[in-house]
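With one protein chain withheld, the remaining protein chains of the complex are depicted in position.
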Amino acid sequence: MTTNFVTNAGPMLLPRIGLVAALLTVAACGGGSGSAQPTLTPVPPPPTAAPQSSAQPPAPKIPAAEGIEVLLCDGKTQVNVPQGTPGTAIAGALMTEWLRKNPNSTWEAEERERHTLQTAADNSSLVGQVSGHSYGKITQQDVALWKAETERVATAGSRVFHNGDELGSTIGVSCDMCHPHAANTHPETYPKFQAQLGRVALLRDMINWCIEHPVRGKAMSADDPRMRALEAYILAQRKGKVLEYGKH
Amino acid sequence: MSDFKKRPSVKSIETKHMEERAELFRALKSLDRRSFVKVAAAAFGAAAASGVTPHSFQPVRVAHAQGAAPAGGKRESFHFAYISDSHLLERTLNDRFVNALMRAVDDINAMDPQPDFVLYGGDLAQLGQPKELELGAQILKSVKAPIKFMVGEHDWYLDMGEKWRELFGKPLYSWDHKGVHLVVLNSVVEKDFWTARKMSPMDRMKTVAGLDNGWQSSFTVGDEGRKWLDEDLKKVPATTPVIVFSHSPLYKLYKPWNFWTDDAEQVQAILKRFQNVVVFHGHTHQLLTNRIGNIHFHGFLSTAWPWPYAPQGMPELTVQMGRPDPFDPQDGCGDGSAMIHPDGLADKVYNLWNRNPVTVSRNYTASRGAKEKPAVPNLKSY
Partner (left out) sequence: MTTQTTRVMELMRPLPASGAPAGIEPSFWKAIVPADNAGNEARIALGRKLYFEPKLSKDGTVACGTCHDVSRGFTDRRGTSEGIGDKVGRRNGPTTMNVALFFSQFWDGRAATLEEQAKLPIQNPIEMGQPDGNAAIAGIKKDPEYQKAFKEAYGRDVNFDDLARAIAAFERTLIFLDAPFDRFIAGDMKAIDDDAKAGWVIYNGKGRCTSCHQISSSNPIGTDNRFHNVGVSARHQDFEGLAKKALVALAKDSSKETIDKLALETDLAELGRFVVTKNRADIGSFKTQQVRNVGITAPYMHDGSMATLWDVMDHYNKGGEANPYLDGGIEPLALSEKEIDQLVAFMFSLTDLRFDADNKAEFARQKKIAASKRPLRDDAAAQRKVLPFERRAEGKR
């Protein structure tokens, strides 16, 4: 089960996506079903059955009455494929169709371009070492996967961080207005006793306080995908800082 | 955590270029202004070709006399007030920012004696929308003293200044006041980054509105702006104090947040021949002090929110304002004023709400920090 925060809303350009819709998107696309969401890359559409003849154009292919409608987990994207089409070709067709309808699906690359992200730790030194047991056997693919997944969630956090609508602000305020590049968020100083919160605060408590007051939105639950992503982004940006819990 | 001790000493881009620039100026010290600009331009060209552009944020030691004595002739001191960086959204959307601007207006109107004029430092609107600009104009009508307007990037990039010009006139202008020559610049000119990406006006505006948004270009005064400035200052004698109002700082502090003016050296070169120049700038929402040769720089506070201090590039002279209290939405915000001495140098007063006011005096910048240093705060920036 993956925890990809995948959404078909482009950053800043589309109207506010409701939290429920966003959650549904995540849940529907592998979050709750237990099946892994493969990293889909666009593949060329399946070859047509008609022979390629240079003499005359091929006869138009009328979809056979027994063609199958395949619907993607977003509930919207669908393709019609002839019976017997191999599964990988169906997946490829669906992906192409989805990308065609969602030109802002390059959200991750765009977000990284707009707002720099500190890179996750480089684990490549672990590759190829032999430790004598399976836990220590790290491959190149492992390292690449870890990096991609980790940075994706942090990038998703960056997206929420910079978007008042995603945060649920009722006054048009987003986190970056006081914290450009997550400056001055000092997650390395938590947990600490914060009198105004009446208790020892963790980073998420302070995030929620900020959402309720400077951002004037609704506090998020601790396992809200947005909260998790925000924490990931803030911690990513403070890479290398010394942990000093309790510091004021 | 990487092993810092073993890594070779790597200089940041800013450090490297600061050193190069200092070297450049050491060599150019003896040249007159025109040759200086020619050589500097050539140096910039050469440097640009190698992929590296000299930056500056160190005071440059100029050979001639420091701490200029008040110029001859009888000039009287005067003071002006400022309000800056209000970032208004429509009041039905965000009442907090609107209320803060109203508080600033109240502050200025209560000043006794009244200032000679009030300067609005830019970023009146948050997203450049006509309703936001009109709201700001409406509120500022209540300011009793005469008010002058300066444009910020948040005002400009929705419609490229159409509404701004309609409400407030030309973005670049100058006037003389009690023997001092004052100039207002548009220093948020950005190279076109939006056409290639096929951005809508609002896309463009929102990109510029993000301080840390890497898609926008660096601020400049621009070729036309510098040409205008050069022309405007031609008739001004070198002994006349010059005050420059600019939204971007006119020096290079921190590029990722556009605390930066890309053609700063060229602008500074135009200003170099004057005995005393003071630049007042907006955009940075914090207490900021700098001096580069004959130019003294002071930042404006914002009424809307404070920015954190940049992780690098801080000018030596700046004594930071204490870290703002996140539980007080107006902490670190405010308005202020400046007293202009007969020699043109300024006592800059930061009227921080709910704090004691901070004064960065003429003597402090004139002595390059040796005298009258402002108190160092208890809570520092993270």
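Labels A and B are assigned to the chains in the order they are written; within every chain, residues are numbered from 1.
Simple rule for what comes next: contacts are C-beta pairs under 8 Å (C-beta built on N, C-alpha and C of every residue); 3 or more make two chains touch, one makes a residue touch a chain.
It should be emphasised that the depicted structure is a prediction, and the values quoted were computed from it without experimental measurement.
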Candidate in contact with the missing chain, chosen from B:102, B:145, B:167 or B:202: B:102
Residue among B:187, B:216 or B:330 touching the omitted chain: B:330
Contacts of chain B with the absent chain, listed as residue ranges: 91, 95-96, 98-103, 105-107, 109-110, 112, 139, 142, 327-331, 333, 353-357
Where the unshown chain meets chain A, residue by residue: 193, 195-199, 212-213, 219
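The definition used in the following text is that only the chains that are shown with their structure count from here on.
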Geometric centre distance via CA averages, chain B-chain A, whole Å: 38
Of chain B, residues touching chain A in the complex: 1-2, 89, 93-96, 126, 203, 206-207, 210-215, 256-257, 305-308, 311, 323, 326-327, 329, 379, 381-382
Chain B partner contacts - residues on chain A that touch it in the complex: 12-13, 113-116, 162, 170-173, 176-181, 183-186, 189, 196, 206, 210, 213-214, 240, 248
